[in-house]
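Yeah, one chain of the complex is gone here, protein chain that is, but the others are all in their spots.
As written, the chains take the letters A, B, C, D and E, and residue 1 is the first residue of each chain.
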Amino acid sequence: MFYHVKELQYEAKVSRPDPVFAKKLQEVLGGQWGEMSVMMQYLFQGFNCRGNKKYRDLLFDIGTEEIAHIEILATLIARLLDGTPMESQLEAFNYDPALAAVLGGMNPQHAIVSGLGAMPADSVGNRWSADYIVASGNLLADFRANLTAESQGRLQVSRLYEISDDPLVKDTLSFLIARDTAHQNQWIAAIRELENKAQDVVVPTNFPKELQKQEVAYDFYNTSQGQSDANGPWAQGTAPDGRGQFRYIEQPFPYGPVPKLPLAPATVFNTPPKPLTR
Amino acid sequence: MFYHVKELQYEAKVSRPDPVFAKKLQEVLGGQWGEMSVMMQYLFQGFNCRGNKKYRDLLFDIGTEEIAHIEILATLIARLLDGTPMESQLEAFNYDPALAAVLGGMNPQHAIVSGLGAMPADSVGNRWSADYIVASGNLLADFRANLTAESQGRLQVSRLYEISDDPLVKDTLSFLIARDTAHQNQWIAAIRELENKAQDVVVPTNFPKELQKQEVAYDFYNTSQGQSDANGPWAQGTAPDGRGQFRYIEQPFPYGPVPKLPLAPATVFNTPPKPLTR
Amino acid sequence: MFYHVKELQYEAKVSRPDPVFAKKLQEVLGGQWGEMSVMMQYLFQGFNCRGNKKYRDLLFDIGTEEIAHIEILATLIARLLDGTPMESQLEAFNYDPALAAVLGGMNPQHAIVSGLGAMPADSVGNRWSADYIVASGNLLADFRANLTAESQGRLQVSRLYEISDDPLVKDTLSFLIARDTAHQNQWIAAIRELENKAQDVVVPTNFPKELQKQEVAYDFYNTSQGQSDANGPWAQGTAPDGRGQFRYIEQPFPYGPVPKLPLAPATVFNTPPKPLTR
Amino acid sequence: MFYHVKELQYEAKVSRPDPVFAKKLQEVLGGQWGEMSVMMQYLFQGFNCRGNKKYRDLLFDIGTEEIAHIEILATLIARLLDGTPMESQLEAFNYDPALAAVLGGMNPQHAIVSGLGAMPADSVGNRWSADYIVASGNLLADFRANLTAESQGRLQVSRLYEISDDPLVKDTLSFLIARDTAHQNQWIAAIRELENKAQDVVVPTNFPKELQKQEVAYDFYNTSQGQSDANGPWAQGTAPDGRGQFRYIEQPFPYGPVPKLPLAPATVFNTPPKPLTR
Amino acid sequence: MFYHVKELQYEAKVSRPDPVFAKKLQEVLGGQWGEMSVMMQYLFQGFNCRGNKKYRDLLFDIGTEEIAHIEILATLIARLLDGTPMESQLEAFNYDPALAAVLGGMNPQHAIVSGLGAMPADSVGNRWSADYIVASGNLLADFRANLTAESQGRLQVSRLYEISDDPLVKDTLSFLIARDTAHQNQWIAAIRELENKAQDVVVPTNFPKELQKQEVAYDFYNTSQGQSDANGPWAQGTAPDGRGQFRYIEQPFPYGPVPKLPLAPATVFNTPPKPLTR
Partner (left out) sequence: MFYHVKELQYEAKVSRPDPVFAKKLQEVLGGQWGEMSVMMQYLFQGFNCRGNKKYRDLLFDIGTEEIAHIEILATLIARLLDGTPMESQLEAFNYDPALAAVLGGMNPQHAIVSGLGAMPADSVGNRWSADYIVASGNLLADFRANLTAESQGRLQVSRLYEISDDPLVKDTLSFLIARDTAHQNQWIAAIRELENKAQDVVVPTNFPKELQKQEVAYDFYNTSQGQSDANGPWAQGTAPDGRGQFRYIEQPFPYGPVPKLPLAPATVFNTPPKPLTR
C-alpha cells in the first residue's frame, strides 16, 4: 500500500517560461527511458518477486522513489508551460519570427489537450506504452534491464542539461542525474551479487549447459566483411563466464540446408504453383 | 550492403505439426525480446556508430547474424503450422475436445491472416514495434541494452525449450540458446572494455561529476517500509564506480516544498477556483 | 445501411492558407477526443445495443452526424494546407525566418504522406487508435463515456477557437462547439433517464449490493497527507446513491498482510534464492 | 513524494491455481479501464492541477489508493499462476483435453515472458498505453472521465466476479467493487459541486455562449431513419443546462455546399485531372 | 453529410451461438484488412480528393457502402456471442473439456469488455489503428492500395468461409465475398483508366524521368544467392512501363564507399574513441 506527502522530493523551479524546453523534457518523463518506465518496471518486478525478500524490498524502495521523480518532472513541465501564448497565433507567424519559432517548436497538445500540463508522453508526443518495460521473474535479467534504463535515462537527462540555460531547471536536472548515478551503482552492486551467487554470468544461469549446442556457444561469426573487431575481447580469449574460449570464425557458413516448405491445403487459398481443383 | 544465401544458418526441422507451439514460438521471433528486436537494435547502433570502427564492425557482425535467426524461426513456425485444420471447426468443439483445444489454443491469425506462415508479432499477437529497441549513440548504454536483450531472449528460449517435447524443435532451440550464450559473453566483454577505458561505470562517463548534485549521488532511500535490503551491497560500502560511499537513509524526507501552480489564462478554459470573466 | 450526400453539414471555409493551424486542427479530427472517436464510439454502441430500441436510435442519430463532422474537419484541413510551400526549404531556414517558422511548425506528413490532405491522426501525428473508444453494452457506463468525450471535445475546440484568428475558421468551429453543447445536453438527459429508471447512480446498477464488501463502500481514504479535501461532499454526508454515508478515514491502514509468493518451479528459470539442482 | 508499506490494502488470496482466470483478471489491471489507468489518470490530473487545493488533494488521495489496487491485482494474478504447467505440453493436447484447454486458454506470455507474474497488459495481451487516460486541466471534463473510468471498471470487475467460482478471489473482487462504489459516488459528488459552482453543465462552462453558433446548439438531428427516439428527454423540453429548448429536426439537411478543393501544385505529385507539364 | 437507415445491407443471421467463430470474425471487421480499414481509407481519400469529381464520387460510393459492411459484421458477431457462458468457468475446465475449449478459445474481452458485443479490434484483440490506411493524394498509388485491401480482405473472408459450418453465417460471408469481387474489379478498372491517361504505370507518373538515376532504373539485383528467378519477366525483356529493358545483375556490387561518420560533439555524451576533456 502507498502513501503520498504533498512535498516534492526535490525543487522543481524555473526561471522563466519555456514551452519548447517543456516539450523536450517530456522525453524523460513519458518516453521509452523516462521516469514512468522505471517506476512501472521496478514495481512490477517487485509485485512478481518470489521468495527473495531483500530484492523485493530493493525493488520497492527504488520503484517508490521513481513515482516522486514523475511528480518532480510533471511539476517542472507545468511551470515551463506557464506563459505559453494561447491567443491568436497567425500574426506571430507573420510578424514575430521569434515567437513564431516558439509556437512552431512547442508541443501543440500542451495547449490543446493538457491545458498547460504535463502529459504521459515523450518529446515527440508518443504516449507512454508498457512496451517499454519488462518484469521477467529472473532477477539477473531484470536488473540488467534496470541498469540499462538508468544508463539511458541519465544519458538523456545529461543531454537535456546541456541544452538548457535555465539555472533552476539545471539544478533540478542535476538532482535527477545524481540519483541516476546512485541507481546505476546500486543495480551494478545487485547484479554482481547475483552473478557471484550463481557463479555464472549467462542468464538464465540455471539452464543446464549440456542442453545447449555447446560447439557454437563461444563462436564469433564474422558475417560483416572486414575484421576490425577480430582482436576484441569478444573474439578471442576466455569468455567472461569462464567456461569457454571464444573462437573467431572468419568465414561463417550455414549449418542448415535450403528450406523447402510444403504447399498449404487448397482451403487456405495461398497461391499454388499450378491451378488447383477441388 | 547485404547478401543472402538460401541455406539456413541452422536446421529448422519439426517432428510433427503443432500450431499451439507455433503460436508460442512467435514470442522469440517478433516479441519484445525476439530476434527482430536484436537484429534491428544492433543494425541501427551500427548505422549510427561514429568513429569507433571496431565496435561498428562488432555491431554489424552480430546484427547480421540475427537476420539469419529470424529466418530460422520463421521457417520453424511455418513448419509447425503445416497440418493446421482449415476446415469447419464447430464440429471439433462439439465432438473432439482435444482438437477443439488445439483450435482454441492456436493463433487464429496464423490461419486467417498469414496463411500458415510466421508473423512479425509476439505470442499473443502484438505486432512488432520499434518501441522495443534503442540506439542512443552511447555505446556503453547501448551494449548494456544488448546484454539485457540477450539475457531476456535466452531466458525465453529456455522456457520454450522446457515446454516443447519435439526433439527436432528442441535441437534448433539449443542452437539459439548457445548463440545467446556467445552473445551475452561477447557484450559483457565489450562492456568491460568500455568501462575500463573510461575508468568509470556510470553512463555517461563523460558528464562532469561536479555538475551533478553530489550530496545525493550515493544515497539509498528506504521509501518502502521495512529494511530487508539495508545490508545489501547497494546500501553500504564503496559504490561500484569507486567514487563514493553508499549511504542508507532510513527515513527519506522531501527536499522540496509543496508545489503550487499558478492559474492558467482564461483562454485555456481550465476550471477556475472561482468564475472568470473576460 | 448508410447514404451520403455531397453537401457538407456546415461550411468549411478558410480566409488564407495556414498549415500550422492545420496541424493543430488534426487534434479534433483524429485525436483521442476527436470526431473519429465519437463517430466510432457511438456507432459501435449502436451496433451492440440489445433490446433498447430508442437508445439504439439515439446512438445512430448522433453517431451518423459525427461522420459529417469528420468530413467538415477534413475539408477544413485540406484547405488550410493549400499554399503549403513544396519547393526547396533550406533557403527559408537561412534567409526567411518567418517562413522557416511555418515550415518548422507544420506537420511534415501533410506534405510528404498525405499530399496536402487531412490525416487520421492527432496534432502531433499519432495515428487514430480504437484504444480511444468504448462500447461496453452497459448504456449508463457508455453514456458517461459519451458525455466525457463531448466535454473533452468541446474543450479542445474552444481552445482552438481562441488561438485562431481566421474568422471563417472560427465560424466553422463555432458550429462544432454548438453541436457539442447539444450533444452534452443530450447525453446528460439520457443519463438522467437511465439513473431514474434504475433508481441508482452506481454502475452496474444491477450488481447485488450485498455481494460487495459493504463496509468499505463509502469510505474516503486520506492516503495523501494533508486534509484539504476532508470537508468536500465526497468525504462526508450522504453519498449520491442515497445508500450510504461517506466516512472520512484520516489514517487509512492496510487490511491485508505482507504478501509472500512461493517460488516458481525450476523450469521457469526465475532467480532462485539459492542455486537449484535438477 | 510517495511511501510504501509492505502490507496489501486488502487480502489477495486464492483457493487454487487458475491460469485461465489469471489471464482474464489482467483486464482490470492493465486494460483500458484497469487500475493502471485510474492511477495514472488521477495522478496526472493531480500533478497538473492549478490553484484548486482541495481538488488537488482529492486527486492525490484517490490516485494513491489506486497504486495499492495495482499491487493487490498483481499479487492475485501471480498466485493464480502458481502451478501453471511448465513442462512439455504436446502430450496434454493429445491425451488430456481438460489440461489442454487450460493450456490453450491461458496467456502464453505468463509463462514465457513474465515467469508466472502479472503483466502490464490486458486480458488479450495488449500492453497498457497512455492512450487510455486524460488530464485536460479542466476539472469538470476530467471528473467526468474519472466517473466513466470507475463505471467501466466496476462493470468489468462485476463480470469477472460472476465468472469466478473461487470464494477467496471473489472476496478480493468484492472489495474492489465496493471501492469502485465509493469512487463513483465521490466523483459524482465532486461533479455536482463543480456544476453548481459554475451554474452550468456544459464543458467548458466559461466559453462565451454568444460565440457558439447558437441556432444549432439545441437541435437534435434525426440522421438515422426512424423516430424511436423522438420523444426522449434529449429531443424535446428544456435542455439540462437550462439555457435552451431541444428541437427535434426530423429531416436534417446540410447547411454547407458541395466542397471543391483546388489542385495541389505539381511538385506534390498528386494525380492531376490532366497531365501536367513543368 | 451522411444518413442511416435501420435496415442492414444484407442479412446477418446465425444458426447457433459460436463465440469462438465470433473471435475469428473480428479479423475482417477490425483487423488490418477489415471493413473499418476500407471504410476509413476510401472516405479519407474522398475527403482529400482534389479536382477529380468522378473519382471523388467513386470513393464516396464505395466508402459509404463499407460502413454498412461494418454494421453487418458487428451484428453477426453480436449474434454469435449470444449464449456465451457467463457463469463460473472453472468447473468447465475441470469437468467439461468441450466447453472448456470454447471458453479457452473465445476472446475474453467479448465477455468482460464489450458485454457480448463486437469490438473495433482484430481476431487476437489488437485494437484497430489508422496505421492500416493511406490517403496520399495520388490516386493511382491509392487505388493500388485499395485493390490490395480488397484482395487481402476477400482472401481472409474466403478462409473464414472455409472454417465455418454455419450455413447462415456462410451466406452472409458469400455476400461479402461477392462485394469484394465487385470492388476488386472496380479498382482495377479505375487503375487501368489512370494508367492509360498518364501513359505510364510508375507512380508518380509525373516525376521527371530525367531526374532519376536512369542507369539503375531497370536493374534486377541478384542479392540472394541462386538464380531461380533470373528468367522471370521481372528480370529480362521490356519493363511494363515500356521505357526500359530489364537488366539482370548476377553479382550486384556496392556503388558507394564504406561510410565514416564524424564524432559527435562532447555535449552529446556519445562514447568517444578516447576520453574527452571539456
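Definition applied: contacts are C-beta pairs under 8 Å (C-beta built on N, C-alpha and C of every residue); 3 or more make two chains touch, one makes a residue touch a chain.
Keep in mind that this is a model prediction, so the values were computed, not measured.
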item: Contact residue for the chain not shown (choose from C:Gly63, C:Pro204, C:Pro240 or C:Pro259); value: C:Pro204
item: Residue touching the undisplayed chain, where the options are B:Val20, B:Ala78, B:Val124 or B:Ala217; value: B:Ala78
item: Positions on subunit C contacted by the hidden chain, ascending; value: 1-6, 48-52, 55, 85-91, 93-95, 97-98, 100-101, 103-105, 107-109, 111-113, 115, 124-127, 136-140, 194, 197-198, 204, 206-208
item: Missing-partner contacts on subunit B, residue numbers; value: 1-9, 30, 36, 40, 43-44, 47-48, 50, 57, 60-61, 63-65, 67-68, 70-71, 74-75, 78, 113-121, 127-131, 133-138
item: Touch residues of subunit E, complete complex, unshown partner; value: 5-12, 32-33, 53-58, 60-61, 63-65, 68, 72, 75, 78-79, 82, 86-87, 111, 115-116, 129, 131-132, 134, 136, 138, 140-141, 144-145, 147-148, 150-152, 154-155, 158, 161, 171, 174-175, 177-179, 181-182, 184-190, 192-193, 201-204, 207, 211-224, 226-229, 231-235, 239-241, 244, 246, 252, 254-259, 261-262, 264-265, 267-270
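Everything below uses one rule, namely that only the chains that are shown with their structure count from here on.
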item: Interface residue overlap between copies subunit B and subunit C, same or different (over half shared); value: same
item: Chain whose mean Cα position lies farthest from subunit B; value: C
item: Identity of the chain that, by mean CA position, is farthest from subunit A; value: E
item: Between A-D and C-D, the pair with more C-beta contacts; value: C-D
item: Per-residue multi-chain contacts in subunit D, two or more chains; value: 1-9, 32, 48, 50, 55, 57, 60, 63-65, 68, 75, 78, 86-87, 97-98, 100-101, 104-105, 111, 113, 115-116, 124-127, 129, 131, 134, 136-138, 140, 155, 204, 207, 223-224, 226, 252, 254, 261-262, 264, 268-270
